[in-house]
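Removed from the display is one protein chain of the complex; every other protein chain stays in position.
A, B and C are the chain letters, set down in written order, and residue numbers restart from 1 in every chain.
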């Protein structure tokens, strides 16, 4: 079983000192190690953004693709080879702006991939423009007079998409993030983690870690029924604190299993000759 | 004030006999008439699909655009001329499949347009493939063994996007639909109507009208607080009946008003000379 | 007696026109005849006008035929919609339902052909013999059998096949309607109209659409993942795979949009499964960014674009050849890809196989440019019994690399062995960012130049190893017609026609459009003094594209007609005639002297 550091490449991250994404990188390696996953059996698909660079820093199969399209690509990967552990990851811009149209569909298919969004409420790589999760009133490179579009509540949104695993994490607490990633990977079906991963450079400086930490509330998943949707909505919608942990989880057949059933129903046989196929089309 | 028929062009709809969209067409003309809107001050932006053909049948300004992009175009129209009444309309494929990525953003901006989706749970124009609202297990041109992806709950989804007006209608009840369209147009901000508008050709035959009618429950908007979000979620999520009426409504400044405030804040002046602008860039 | 006949059947919604056409065409294919079936509809989603056109011949069929020899109409009002595409031959025979009482002045055909109209009581026979006017298409089938000498046995078998599930009674009623009409026609028209086809029966043929042939080819080539989003005229690919792919252990995805579809296919291919996605123009526009990614990340991918009339939504149900530019040039930056175009239904099968082989061998995206005309028509062609298919799979890296595995190694031919997830010790990151051999981001100009060269090298090899050029006609031709894709049929027909008029004409049809097989085409052009480009794009996309890559002979003509109905032999021949004689007036060159000798059949 590989130790955590073996899941890292020797490429130096381009991230700024203090970037929250370092915590995510560390957490992935620890989670992979704890799960005893073989490096060659993990695939991480990312988009474009500071956060999406993470693919190159993990010594697993990676696909640092294009902006906003992690989910379709990850879906293709998982279906092609269901034995792989497939992670999709990217930033809040990647996920919730250009890429948002793919989320409900991945969720409703319940494809067995883990989607971790590094949410820093800003566009880091392009130098600090607002994102769909930027709070109202903040100054960004593209909102010199302050943001004025109401941010998305992404947890609420994922609940409404009928995602079967919805969680929130904070990259400042690597240990807890590791636990969540492990749960998410173990979950059969689509698992979603909104990981608050601050950008000290363009969104609040190092102070923001403290501000967030002060507002965190860790959810106790044992204490409540995580499959209670109304409760999950209430937690997701709260303005009193930042919920951290599993917001919602339910069991639904994952997509690969559904597809397998379909193949069976259709009378699948792996080897079939040309004649056999064509014969039905002979007039 | 124009009578309802004046809002119709003389172009014969390509729709099949019995298509639910006839009811929507009628409802629009009646709502426009009831509101006393001038034909030239209404713009309807549609995508591509049987339902999207509606633009050509209404004697107002229309834009029968491309598949899935009604909302961005309608947003541009409304911002360019806030005096116009702007409607966006299309099918469930147009809205919830290819176009779904634009909905949360139109909703969170609270742009003052009315978005009416003619939901027939199928792709009509392309001859009957499944859509993201097709129920599980139905046979469609693209699911010869029955659908196996869980459908979206679009009302729940719109609530999670913080849309300020969320309603459901049935094109089989034109009168009620007219009332809802009037409310939606009057609503300041983004108003959404999921209009169940059956496709007898590819989804259930004429029988489906009866099946739906049997399950309808009309909501009484006076009787409850329509701005109660939890209640709204409960109604949206119910499996016991098909809720018809306003599910949720709240007051939030509409986007145009927010933009006007921004212009003011920035010291807007309509006429400004070349020199004035450039002077700041003289070294 | 004829060796070749073109007929059309026109009706509306409930008339059963399409199913009659299908039964007839399939029966003919069963008897080993050549058949060419196209369908056409009015704008109504359901219940509007519908029609089909069948060409039947003992010999090779290259086009739907410019003119109708025989026309069947249930009501004249349905014919309006089709006047553009259904031109009547001067010696045609027209059969209309007795019930139709359109005044002569309103019949939408040239006045002088009115006398060629005959009446048959299709509906009446149906009502009387089958008890329902729904069976009037059966009466029509009976008439066709008798009038044209259509293979009766095979037709009856096909009808049995169709109705056996509905019970003995229904079947018998239908067969009676057929027989009654047959006898009616024999009684009334025997010897009065010359519509009999002469042929010898042969072995049963395959009979399918271009879309179906393409699916077969893909499946045979090893494709096990298809992602699509419904769009006319490519939806049938999605639908066909929905039925067949699961049977073969594969997967078909109806994606949320075209971007997702191509993304899924790229993901599946990255993970080692041969993958394809398909669409038409609007979807092609949406896929360009992803195609660039596949090119940069060097991932095998097959994309089918079944062209329809553009731009924008255009005319979804009609054909055009105006996606050539987006296929070749679509996408920002220099993103090498290959573009193939099938030339007929059967060739859709082979093109799909070529496409997968090229994609896998060279690790790049391959675009198949089909079109509505090829994809939705049905053709009969001989079965592929005993056919051996070469199936190429991407070159995989060595199992035990000594150093860090270099996914994008700068190997001499540019094709670095790849790895697929699951292979130990080969973890790498596929990237759309410019990168070094390992795949790490690199922003130096030197590396970008080297990697651009690596990717571009594939193109040279493709055009040398897979030129896929087709030429028809004499090698020492004076005149060459150049075209591509679905225009092959009429070009070959024109070559035959002109050659039989003592002209030396060939046609040159590249099936590999990009990279263009420049040397193969240049060779084919040796000795040619005039080139005539024939294509269905208003802006001459093909002509411009060829010009950009090839030095052409001095005399160049272009016939570029916008899409809609397919090009006809007649319109192109009359262009050629006027182009060449114009030339004669202006310059009096050699080729022209020949041209003046042509006696065109017009």
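The rule we apply is simple: a residue touches a chain if its C-beta (ideal position, glycine included) is under 8 Å from a C-beta of that chain, and two chains touch if they have at least 3 such contacts.
These numbers were taken from a predicted model, which means no experiment stands behind them.
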{"item": "Shown chains that the omitted chain touches within the full complex", "value": "A, B, C"}
{"item": "Hidden partner chain, touching residue among A:97, A:114 or A:266", "value": "A:97"}
{"item": "Contact residue for the chain not shown (choose from C:142, C:246, C:331 or C:421)", "value": "C:331"}
{"item": "Touching residues on chain B - with respect to the absent chain", "value": "11, 38-43, 45, 48, 53, 55-56, 59-66, 69, 71-81, 83-84, 101-102, 104-105, 259, 262-263, 265-270, 272, 274-275, 277-278, 281-283"}
{"item": "Absent chain, residues of chain A that touch it", "value": "14-17, 19, 48, 50, 66-68, 93, 97-98, 100, 123-127, 129-130, 132, 141-145, 201"}
{"item": "Footprint left on chain C by the chain that the document does not show", "value": "43, 84-85, 280-282, 284-286, 288-289, 292-293, 295-297, 305, 307, 309-315, 317-318, 320, 322-323, 325-326, 328-336, 431-434, 441, 443-446, 448-449, 452-453, 456, 537-539, 541, 544-545, 547-549, 561-565"}
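Criterion: only the chains that are shown with their structure count from here on.
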{"item": "Chain A-chain B separation of Cα centroids, rounded to whole Å", "value": "30"}
{"item": "Mean-CA-position distance for chain C and chain A (Å)", "value": "43"}
{"item": "Where chain B and chain C are represented by their mean Cα positions, the distance between them in whole Å", "value": "38"}
{"item": "Shared-contact residues (touching 2 or more other chains) in chain B", "value": "97-98, 100, 132, 145"}
{"item": "Contacts with two or more other chains, residues of chain C listed in rising order", "value": "243, 246, 256-257"}
